[in-house]
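A single protein chain has been omitted; all remaining protein chains appear in their positions.
In this document, chain identifiers A, B, C, D and E correspond to the written order of the chains, with residue numbering beginning at 1 in each.
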């Protein structure tokens, strides 16, 4: 990632990029297992400074690429356990991970490890979908259920959870009400159209407070015009400037980790979406570096 | 469409999707005859509820897919007659059609049938082009002339006609003045840039009043960044949120039918545009279902 | 270009399109040498009037396509000299050139010729990158250095230079400060998000005054959603409406020439970016025609 | 498939097309779960007669499309059981299945059902890979192991097994010797280059004799020039004429079923590979129809 | 074409390239109207000598590009008349045309003009399809009927007609027998597999004798691996070497004209098929130049 060397000695790292080539939780179009590889490949076009925010993360922290988590491509539950154990190791070393997905299922084992390390965490969740289904095809663990499970397992501080960008057709007309009932702030995409999200993020920061916060950025939160390479695109999404405002709006928050998920290279052979994801991952790193 | 069964018994339907695989009226790049097939194929990703508006059209109405109109691919005028007869049948059964095009020529026979059923109709026309040429290559019937013909044939209530999104280069600098002279409200794309169209649609609704209204949505009204799969793309177009605001802004209007036309699959192999069109067609259905 | 005949007798032309199939100054992904060919190919879809501004350039001026400059594909410096000599000839004939690139290096020889003809010129520079590096890979002449060289060579009236759209990661956090120190107005992309650029352009026009102005439009100034076909895309860019507002906002300025550069066809097989560039070049011509 | 209606009443069918949208056994690039959908979509271009062989399968048999097997996308072993049960039902009705994959794992449950119905079967296996690994990532059931399992479970009459088209790099230099040790005839791709396979197929038919035979056709047995849409392409493969010679060369054999697997639409947006697969499935049906 | 200037003064030409941007006779996937433009665009990579045959057509003849025939895109029959009149003019000037299609319907008006000039002509017809249907969708003139019409109108010397490359599925099992009954030599693709066509062409030349011969080369005669950009691809086709052997095998024949048809750019964005077609058109020109 960003031409960084692979570094598996976690004691040498304050933060790291981690790839999770996992798409076993996908209901429809597979392909995100190749996400980490394509994001890394496109990231060679990035340079080390953030000119907009003047952040210089590599000067403030020791950052490396931890490589890919070796998932079992034939067994969803086994893979989830492998991911969970890997993040336990990363967090035990006080290294803050920026994850490159993979489908959204992977946020569940990451949040489990986050909870073990930090207790209940706040969450900023950018996505087209709420991902709070009870089951998919009768299964409890899938890319449409992780935040339901996270609530049930007590991993989240529900009053400090914000979902941004939700939209599209649904299995019921009340699809976002469950989250609201848990205490989530749910910001539908329609509320974001045609405007800067800086005012929104002021409120979000107030809500998040000083506790640990995790950022989960599903690339399909953005509009397909910007991010065609994903498995479940939904029209009417956020713009890239809005996506950047969300991340940059977390400046000052205690960000303990983040991810960019659901990048699916087969649907974007020229890598537009992967380049976008690489930039978003870098922006997340910039925020993390503030507290380093 | 949307995994609905094909249903040709119109007495069982309050509304229907209809495909018109016709591109004989195209001046430049053909391909829209494959539009209905690709839109249906992408529509399998849609779910039955509109979470933004909480519409549940399939609970309010009996909806089916009427299949494709069997046009004659070698004869434009013969095909126009076939389309006209088919819509006469559909409307005679009090079934409201949501049409999947096909090039924009097809709106002429549809409007003829609409007029026969409802008398003069109001029109909301989203498009990059005014489509009011007198002739193209010397011919009266083509995808750039349907609204000129519709006015001449007395199908439209011209004071209740709105054209939104017009732009681009033209054959004369005064290309939109003809429509204005007929009484049309012409909203050029430039007037829409950087803003919500909700205020505009308030005025449009007032203009449309209580009479029957038809919605014709040319996908090239939207910007090529969102809808690359079309034959005559024009830069500087509407955004998808604006397109949705136009359709949703018709809530309360007596919408007697609608179409999404000019989707050209060969120029969009990954189906981005067709998925967008499928969503727009569903949104039109949601509005129609209000009055069911 | 726009189905115009090739015309090499400059005495018959008030303005011309010129192709510069040059990509030897490119650091990363080559391909812009095919830009002129693809832009011309897509431009067949353009019509001769600007309906938005009611400009009719072909009625006001004699316009032709001067063809391509015969660069030496194996020698950067030799090619630069060939380009410079060609523009000396064009300008000597009082013909105003609208250039189709090619990478951004070509603006240096063009500005040299402009300076020889007009003295110091003002500059409107739309781009994701400042292009004011001192060297690239140790070389002075490359697509990231032309405006540094132009300042050093005294070609620009630095108080009348505006850069719009700059953004992305950089080699230092202060990457845009050099230009500001020269007197440039630097407008970062973030300042443009979510808004019309008409107010900005009011100020820009005041700054530019009555003197000669050159417009250099790097297609990567626009967001990759609109312009994927370029070598160094950066997320978070200008929208096409903003790009049009910049050009149209120069109405009344003494525009002595302009270019659209960095269109790279291999990364955009369907020609979306080239069609956009063709439109931008036409819009530049419309502004030039005002003073003809 | 081939515009056939879906027919789930097996008593009305002598043969059927079956889709198995399963890619959970894939080690590298997923995507074959969309194979059945794209193959059906492309098959609309097929007509009902085989002009080369003068076969008329729809006149000789009752053929329908049985639709897709409803696999569980989150659980490999559960899906295998679902597939196996479905084929038990199909075969119990004396209906001969032509299967559209899906990855190659699915041949294991199909062969189990075949064995239950017919006893040990002969096998013609066209593929780039032997698919006789003991395990993949430690798992026994995956797309590289089905024929190892089939041998271990006693499903195959090993002296009547032929593998054609094997090639590529391997995990050991002796990768094909295991099959030979079981009695398989292994025909490496190199033996097929530059020649007709009609002589080969004479020998194969003699070997297969009168007993029941299953044909499993992995599309990657063909060269990537013909079949780019697959997850594990290998250079130097069979040509399409050779592939047709293999299928047509089974004329007279007691073919009890067949499949075309490993078609991966994301890697072939224009559907070249799916159209090829649709043709191969039709050719298999033609052979099956001989004994109907 | 091949960077030749457009030349409409037929008296200056011994042979010419002609574009016919017509696809109104297409039953399924339109797009061939853009064929001439893409073939010309790709032909810039060709050089003027045939190194294999040492032919130098531009030294032996005056060759130009006659441009495109201005068809009426809304009226099939009117366009056919326009084409016929144009070829009458070309042939009246003793100029031998090499036509760039367009769909295969266009060969009918060309053959009518050929017959008017030369009397009955021999024909070499390379294609996947016999194109001898009586009607398509009830129409007599379409891209699947031209040779039926040509026989009925007495344009062909049926004993000097050869069809090569026929294959695929059909509407009846006896689809090629009609042609044979007229006296055609029909060479199915299967007869061509794995071998040089030089021996075949020896016999073809003997059959053609000294009379005038027309060559009609449908690009779908070649396999989709070589020519994906066409509307009705069929697997198992001829190879490019075989295609070249057919054309070069006509050396010594009195070739009065030829065409390359059914190139459909939307299905081949990188222009592979158009480059192939440009080469075939050049090879046809080389044969024509022998008798100049």
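Simple rule for what comes next: a residue touches a chain if its C-beta (ideal position, glycine included) is under 8 Å from a C-beta of that chain, and two chains touch if they have at least 3 such contacts.
Quantities reported herein were computed from a predicted structural model and do not represent experimental measurements.
S.K.: If you put the missing chain back into the full complex, which of the shown chains would it touch?
M.R.: Counted over the whole complex, the chain not pictured touches A, C, D, E.
S.K.: Among C:10, C:81 or C:136, exactly one should touch the missing chain; which is it?
M.R.: C:136
S.K.: Any idea which of E:80, E:98, E:173 or E:225 touches the chain not displayed?
M.R.: In the full complex, the listed residue that touches the missing chain is E:225.
S.K.: By the contact definition given up top, give the residues of chain C that touch the hidden chain.
M.R.: The missing chain touches chain C at positions 23-27, 29-31, 33-34, 72-76, 136-139, 141-142, 266-267.
S.K.: If the hidden chain were put back, which residues of chain A would touch it?
M.R.: The list for chain A reads 37, 41, 44, 269-270.
S.K.: List the residues of chain D that touch the chain left out of this view.
M.R.: 28, 166-176, 188-190, 193-194, 223-225, 228, 232-233, 235-236, 267
Here is the rule we use: only the chains that are shown with their structure count from here on.
S.K.: Starting at chain C, figure out the least number of steps needed to reach chain D through touching chains.
M.R.: 2
S.K.: Comparing the two chain pairs, does A-B have more C-beta contacts than B-D, or is it the other way round?
M.R.: By the number of C-beta pairs in contact, the winner is A-B.
S.K.: How far is the middle of chain A from the middle of chain C, if each middle is the mean of its Cα atoms, in Å?
M.R.: It comes to 38 Å between the two C-alpha centres.
S.K.: What is the distance, in whole Å, between the centres of chain C and chain E, each centre taken as the mean of its C-alpha atoms?
M.R.: Those two chain centres are 44 Å apart.
S.K.: Touching at least two other chains at once: which residues of chain D meet that condition?
M.R.: 270
S.K.: Would you identify the shape of the chain contact graph, picking one of line, ring, star, complete or other?
M.R.: Other.
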